[in-house]
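Shown here: the complex without one of its protein chains, the others still in place.
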């Protein structure tokens, strides 16, 4: 990664693999006087899919920023049947946090936010408990309490979706939010809801993974950050990591060690997302890192 | 661990937790002029079970080695209702290897054997393929070919069990042996058959775990060494480890990276077993390390 | 580790190795009706030193807590020439934080403190900058500003030592404090000042380790937590961990990845210290974990 002093553009692209793809795209940038800052491409040789992330400096780039998308579409993307997204380095995404009663991921994210580690705005925390109202507000973030029961779930999700809309939220982070979102909710923010699950998926999905890990007698525990899909803990994995445990560790020790893992793994996933380094495809992710 | 120049005794013990256990055992050793070389104890505070591994120098120990078991039984173990095993550092266990057509674990084990890394004898390799007959024989190890089909499985297992008996085998290592052993076979060598499974159990049990890991899009793959029980890939885990993968890794890359993991994880499990550092209890292991 | 509901006592012991040590100590506990909760011993076979940590339940223990030290001294310790320390599980140590202008370790520690993760009081933050006055005060912790220059260093350390005394501080954590403490300061709190150094010691001691790591082209970076001694970054190591880097990582990326490592490694060291799990000896540590 480079320290960018200028504004840059980022293209995320995928399409069927074919000859000349990289040449077409890089020529488009070079001819218009763009300087490539980073380029990563990957070909899934089984499925014959081409993936690319390319970032270039906009200084002296001939096409004005607001026209790049249109030009790229007409000159390159439509012809080669690409799916693509264009981002600019000076756009600051808006993130909403969903939490329940465990605060370690929330605290970690807020500390990074306040320290300016990330290029992000966090205007909104939503929770089914009031536990962290003060924590959010102390950080200058609006807190909305939406207690969820079996009966009012649909209604509360409507409220939550309205909040996300009103706050103009780009993506959602479930920072140990202990409710399952409906398919409809998930569809609205496809590949834009990041969850942290406290196990090494696909091992121990669902509730109480540390208890299950203890029972099974594993020697290593993990945490998994993934995009949320309609199937529980089954969405495209963004990041995973593990920590060793011993027979001397009780379930409480697993929970303690796991907490540190969860916050680090979630933070890495958010960072990848913010850097526009993730392309989700066929329930897997390409992480351009 | 210490470099032992003298003969030492090792006791592995478990029983219900109660006051005075460590005092009773260590007093037994101290009073008889034994010098403790290492002592590890663990209490499972949920199930109230006490576990211990204790090793002491036999030089100047008053009770003669062949009588230690009897004395310990009468003076300590029976009274406190202990389950226990006594080993001596100069006993060299006999290990048999089961292999199929993948040789990396076999080669690694033979290299360690020939280099004298382990305190072990390996008189016997059994395989359902003839692939590694030469490798075994070059290392001075007898090779027995027992091709297994659905029809002859029971019969072949009988042959295998007879071989194990004839060679006076203490424990078996399945070094990527691609056959499932029957319940009866497993029972005969309870907690004495070590398997290496090429995934991070309980994720991806059974066949083709690397393909499954690729399909699921995990970011870390693992290997698991465990004692074999009648339930496939569900026995007490001895050791696990993992390695990071990226979206650029194909299934073949997973297999390649996994091979290195498998041989290291299996070797660590064998080493623990040889050092008498493992106590299996309730489908979990206590590793005194 | 067990979840303790009762008050327990913890003994940390070391002395020359000799026969009967464990028996003497465990008999002292058993005879007085104590129930051992955990026992860890280690013998440095090179230097012939015996180390032990033993924790027992005080419920029904015959010797009253305030007399245990005296009895243990007279009956066991003096005779066997032991160095020892006695702690009780319900004592809550007092910790002071020293910080400069990097807040990630500070924030992480405060979040854990507020979440009740640790059995600790943090009454005092000392800094040579005013940057985190608000952060400390928002957490209800007194903040003292002691700007240090070459000229006033001795004087400021006097102030700092006075503060530590007035707040009755048990141990100090340097949470990325960028000043070197004098030998006299260090001596006053021997093995009671924990530092986090942002490299894998002994590689890259001193200033700007991430820049040095980048220049050297290492493939893994680390963080080290250690007790402070008079020699810079050379004290007994408590905990270390590492993270992989790639050629694509700039110095800024190393700093970013390193921050997460630093806070985790420091937190683990503090936890060990709080659990009375550390014995420092001959510039090394025994971590009873």
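A, B and C are the chain letters, set down in written order, and residue numbers restart from 1 in every chain.
The working rule: a residue touches a chain if its C-beta (ideal position, glycine included) is under 8 Å from a C-beta of that chain, and two chains touch if they have at least 3 such contacts.
Quantities reported herein were computed from a predicted structural model and do not represent experimental measurements.
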> Looking at A:35, A:131 or A:188, which makes contact with the chain not pictured?
Replying inline: A:35
> In the whole complex, what residues of chain A lie against the chain that is missing from view?
Replying inline: 2-3, 19-24, 26-27, 29-31, 33-43, 45, 244
> For chain B, which residues lie in contact with the unshown chain of the complex?
Replying inline: 1-3, 38, 103-104, 107-108, 111, 114-115, 117, 138, 248-250, 252-253, 256, 259-260, 264, 267, 289
>> Residue by residue, what part of chain C touches the chain that was omitted?
In response: 42, 45-46, 200-204, 216-220, 222, 236-242, 246-248, 250, 283-287
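One rule holds for everything that comes next: only the chains that are shown with their structure count from here on.
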>> Over half shared numbers or under half: where do the identical copies chain A and chain C land at their interface, same or different?
In response: same
>> With centres defined from CA atoms, tell me which chain sits nearest the overall protein centre.
In response: C
> If you average the Cα atoms of chain A and of chain B to get two centres, how far apart are those centres in Å?
Replying inline: 42
>> Report the inter-centroid distance (CA atoms only) between chain A and chain C in whole Å.
In response: 36
>> Going by the contact rule already set, what residues in chain B reach two or more other chains?
In response: 42, 45
